[in-house]
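One protein chain is absent from this view; the other protein chains keep their places.
A, B and C label the chains in the order they appear, each numbered from 1.
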Amino acid sequence: MRVAIMGSGGDAPGMNPAIKRFVEAAFAFDMEPYFVFDGLEGLIDERISKASYEDVAGIIHRGGAIVGSSRSERWYEYKYRKKAYENLRKAEIEALVVMGGDGSFKAMKLFLEEFDFAVIGIPTTIDNDIFGTDISLGADTALNVIRDAIDKIRDTASTFSRAFVIETMGRECGYLAAVSAVTSGAEVCVIPEVSFDIESATKILKEEIKRGRRYILAVVAEGTGKTEEIVKWLKDDIGMETRLSVLGHIQRGGNPTVKDRLLGSGFALESIKALARGDRDRVVVYSDSRFSTLSFDSVLSQKYIIDEEILSMLNFSG
Amino acid sequence: MRVAIMGSGGDAPGMNPAIKRFVEAAFAFDMEPYFVFDGLEGLIDERISKASYEDVAGIIHRGGAIVGSSRSERWYEYKYRKKAYENLRKAEIEALVVMGGDGSFKAMKLFLEEFDFAVIGIPTTIDNDIFGTDISLGADTALNVIRDAIDKIRDTASTFSRAFVIETMGRECGYLAAVSAVTSGAEVCVIPEVSFDIESATKILKEEIKRGRRYILAVVAEGTGKTEEIVKWLKDDIGMETRLSVLGHIQRGGNPTVKDRLLGSGFALESIKALARGDRDRVVVYSDSRFSTLSFDSVLSQKYIIDEEILSMLNFSG
Amino acid sequence: MRVAIMGSGGDAPGMNPAIKRFVEAAFAFDMEPYFVFDGLEGLIDERISKASYEDVAGIIHRGGAIVGSSRSERWYEYKYRKKAYENLRKAEIEALVVMGGDGSFKAMKLFLEEFDFAVIGIPTTIDNDIFGTDISLGADTALNVIRDAIDKIRDTASTFSRAFVIETMGRECGYLAAVSAVTSGAEVCVIPEVSFDIESATKILKEEIKRGRRYILAVVAEGTGKTEEIVKWLKDDIGMETRLSVLGHIQRGGNPTVKDRLLGSGFALESIKALARGDRDRVVVYSDSRFSTLSFDSVLSQKYIIDEEILSMLNFSG
Partner (left out) sequence: MRVAIMGSGGDAPGMNPAIKRFVEAAFAFDMEPYFVFDGLEGLIDERISKASYEDVAGIIHRGGAIVGSSRSERWYEYKYRKKAYENLRKAEIEALVVMGGDGSFKAMKLFLEEFDFAVIGIPTTIDNDIFGTDISLGADTALNVIRDAIDKIRDTASTFSRAFVIETMGRECGYLAAVSAVTSGAEVCVIPEVSFDIESATKILKEEIKRGRRYILAVVAEGTGKTEEIVKWLKDDIGMETRLSVLGHIQRGGNPTVKDRLLGSGFALESIKALARGDRDRVVVYSDSRFSTLSFDSVLSQKYIIDEEILSMLNFSG
């Protein structure tokens, strides 16, 4: 049985450990592993090749993905999806493991509805916004990259008397911002999930400044669209010299953490096990410390909710 | 209600985030937080002082523990435990939160049997050998420190044609070694929990060398006592120039990871909640993504077992 | 003899090692060390205190500066400079060591012209734009922080087929950008010192893309004001999906490198030696592997020039 792995959409640290384990587990289950390069674009353009042990030696500690990834507009035309299907049949590949986020899973659902094919999804996004899995591949490394950046910014914020606004990635999901605020002791955290009470925050911060607070760290999720507003507020209402730091794409890179290497390995192993069991339409999820699978439908029909424990810790933040 | 926090036994990254949250959560629950310095030794010698917000500002990213820690022989004489109890009474402290491992929990159990006092334990050890909790405070940072070290050693191992034996901490528990081997793609992993089949390993490695393998990484848990034996085996039987790297105490240090900061915060918050509920003899544990508590007895009466998923991944390791 | 140290203007990693050595060296030369807190603002407001060994224990690895820093507008009114002078006299301080950049040195020159006082400057700026010294305190750490960021961005750039524009700090000086481009193998480098030939660059890049180049890294010094232009060029003329990463204030933070710790130590020791010799108006510089001193005048009257060797290496960059 020939099985292929590919990336799709935004990249995330941990894809390489997943690719490595995919190849090893495929051989262990007597399957033949293949790579699809450059995501759905590569699938359409038939960039497919056989994978070997040698291909995945020495990649476990590298960020990014050796198979590449892409965002594809062509995919949303039927003729290209058909082309993709034909490419897979031609290569005698019977199953596809796709590392991606919600957008990529929607793209695969479309494919599954039209063609008789086995597809297994691996939740892969630093945004950590996928329903059914406590954590997605890449989020732990992104959080630790953000931690490093905030630790550096705290150095300079505390030397001066300054406010710093740090914008994290995460689109509509405030996970990265919320966890970063809790674990960096940020005074302010603005995320889409929680309405930010600017009046009460103003009162608290002004009192703290009166009592001696020298600097303020504010973490803002890009998805709130409130970054500029918070900068203006700290400058004008709180009255502090304020600097903005948009962390940007460094959040997607970096040597994967142990957690992401382990998750990548586990997700890949489970995807092979699912295929060995005959699954044809599943997403591997990690919940309550266990791997299991859900249908693409159930993953896509619900919204990821940040753990209450984390949100509750925001209350004492500072 | 006055509540005190202390460290005991080996230190671990994440203690400072726990101390910070302990102080904040205590105030939030209308308790008065105190520090006991230098572990049980400090408790005996009455090194106790009131804690404030200022004490815990800017400590979240620092390894070690601002309250210190110690190993105490005096504790095992009744008169010193009585002295400790009297010191706490004198300071009008009603509850003690202890960050420590199995040894420290045993020490506290002794105390609980003799004196009417509230004690909450926080599982704190890089060894990750405490029953009832999926992970102990400090283990995630230790794993990432080991990852960095092995990534560096792989650089030099791959430049030469060499075998490297890396000894990790962990006493009787192979958790650090097993996870490190899986996530670093080490070829060999020797832990107390699994018997190492030297004959089969010899056969596999010799074949791989014949097929082109240039270097070997072997991760050995110190608790196996087999480090020298593995070095000798790689040198004499496998026939490779072999180097030993004993990672040692760098594994205990370092800026805590996001996971350990989150765990430290969560453990501390739960310990305060437990005290608020009137608990007097509990260890906070983290299992299946949730915090809960167990009695000291139940934690101490059973042995931590490494997750099957991790051990199963060792099979494909390489 | 009482001597004080202070920060002024932008902060830079390495100030804490300098402060530590300043205190130790002062004691070794039988001087009494003092701190002025929060830069010129603190000098005006008399935030001055005696320094001890204890104050500088355990600070060598911390970014920022324990004495703080500031930018001061009041300083440019005579009455505040007079106030500062009187504060120093009152505290019986006879000499001031100032860690700062060109702006701070100008501020001190003004002071030296009006008052009879000993001032020694330590070139402190990540921008590395001070005449007479091969390297300023903080630049080496900033370069390594930029290196880490570009290494992370390369991960994601190479996974996709993308161009990345990385904007570094440096005001009118292209040092950080030029060295970063050379040492990160960036394809494009735009700095104020060298005119960027966009036509020739377009031709070269288009050819390379035809031959298989998948991604482009472009490092742009903020002082060129050309960041947006380069983004547009890569997108529209080169035809690549392009992302911008403004590194911002993470460049000022972080655990100082060995080089910056050594420089900080050396600068501080030289400043004490200069005071012991009776110098009253000098900047310590590091050139051709040796510390020496120049007058504030000579440092301020000339412009720092990037080493030819570095610029010449830009030619082969890619």
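We take it that a residue touches a chain if its C-beta (ideal position, glycine included) is under 8 Å from a C-beta of that chain, and two chains touch if they have at least 3 such contacts.
Worth saying up front: this structure is predicted, and the values here are computed from it rather than measured.
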Displayed chains contacting the withheld chain: B, C
From C:238, C:262 or C:276, residue that would touch the chain that is not displayed: C:262
Chain not shown: contacting residue from B:244, B:276 or B:311: B:244
Residue in contact with the excluded chain [from B:4, B:25, B:40 or B:65]: B:65
Where the missing chain touches subunit C, by residue: 17, 20-21, 24-25, 28, 54, 58, 60-61, 134, 140, 143-144, 146-147, 151, 154, 158, 179-180, 182-185, 255, 257-259, 261-262, 265-266, 269, 287-291, 307, 309-310, 312-313, 315-316, 318
Missing-partner contacts on subunit B, residue numbers: 7, 11, 13, 15, 38, 62-65, 68-70, 145, 149, 151-156, 158-161, 164, 243-246, 248-250, 252-254
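Here is the rule we use: only the chains that are shown with their structure count from here on.
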Intersection of the contact lists for subunit A and subunit C: none
Chain centre separation (subunit A, subunit C; CA means) in Å: 35
Centre distance in Å when subunit A and subunit B are each reduced to the mean of their C-alpha atoms: 28
Contacts with 2+ other chains: residues of subunit A: 151, 154, 158
